[in-house]
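These notes concern the structure reproduced below.
A single protein chain has been omitted; all remaining protein chains appear in their positions.
Here the chain labels run A and B in written order, and each chain numbers its own residues starting at 1.
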Amino acid sequence: MEKILDCLGEACPIPLVKAQKALEEMATGDILIVGIDHSCAMKNLPDWAREAGHNVEIDEIGEGEWDVVIEKS
Amino acid sequence: MEKSKKGIDLDSLLKKEWSYTTGAVLIALLATVLVLVVGKSWGVTGVFPFWGGVILEKIGVNADSWSIFNGKLSKFVFFKKFANITNVGIIIGAFIASLLAASFKIKMIKSFRQVVAAVIGGTLMGIGATLAMGCNIGGLFSGISALSLHGWVYLVFIFLGAIVGSSILKKWFM
Partner (left out) sequence: MSETTQTKIKRTGRRREAVKPEERKKKQLIQRIIGVIAVILVIFMAIFAQGINQKGAFIVLIGVGFGYVLQRSRFCLTAAIRDPFLTGGTELTKALIILLAVSSFLYMGINMAKFGLGLETLNLKLAAGYIKPVGLHTAIGAFLFGIGAVIAGGCASGTLMRIGEGFTQQWIAIIFFVTGTIIGKFLMPIVKKSSVLYTGKAIFLPSLFGGWLGAVIVHFGLLFALYIAADKWSRRKQK
């Protein structure tokens, strides 16, 4: 299953908190794609996801815009 | 990795984010240089009332006659107070950092909730910083760095405030 979370324009902690909630309800192997444009989030979200043991990829799709792709593990 | 024809790794030089530890050490060094050069420690909000007063004067309000300014606004020279310069410098520095990394983007306000958060949060910070005689920089950072007790009190209570702020954020602003 692939879920997309659009967090463009959201303030710092919101992408991470939303991602944490979303991943809780997902199964192993599911993929969560979080769209962000906050520089804090492009670091704290992947950092958290990696520490939680998930596979993480960061895709820069535009200037100041990223897709953080998290595969639940 | 994007490499220019000269073989310089532009991404590493200008784009890849630095570690938090690197940031911490560099900020401490910059602050120390500042205190050695200017004789006063880094602070952000000390000049804010004057910014407000100057703008009020420009729109026709006679703020200079207020008790809190008492004529000081007419003597306001931007480049004479170092904090004016460092504050604008932070804005410019962050601007340059994002541009050189090609990750600058204007993020428009998305919802009315964000406006309310900024209004309430900003006002609380302004009042809080004045009562505590410093913000997170002038009060917390420069206080603790000076081995001042008020810095430690600041540290304890700013965390307590953050706990309350976090629940408010979760409940009303998510």
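FYI, contacts are C-beta pairs under 8 Å (C-beta built on N, C-alpha and C of every residue); 3 or more make two chains touch, one makes a residue touch a chain.
Being a predicted model, the structure only gives us computed values, none of them experimental.
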> So that we can see where the missing chain sits, which residues of chain A does it touch?
Replying inline: 2, 4, 11-13, 16-17, 20, 24, 31, 33, 35, 39-40, 42-44, 47-48, 51-52, 55, 57-64, 67, 69, 71
> Which positions on chain B touch the chain that was left off?
Replying inline: 1-2, 11, 14, 17-38, 41-45, 48-49, 51-53, 67-68, 77, 79-80, 82, 85-109, 114-115, 117-166, 168-170, 173
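Everything below uses one rule, namely that only the chains that are shown with their structure count from here on.
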> Inside the complex, what are the residues of chain A that reach chain B?
Replying inline: 8-11, 13-14, 17-18, 37-39, 42-43, 60, 62-65
> Contact residues on chain B for chain A in the complex?
Replying inline: 17, 98, 102-105, 107-110, 114, 117, 169-170, 174
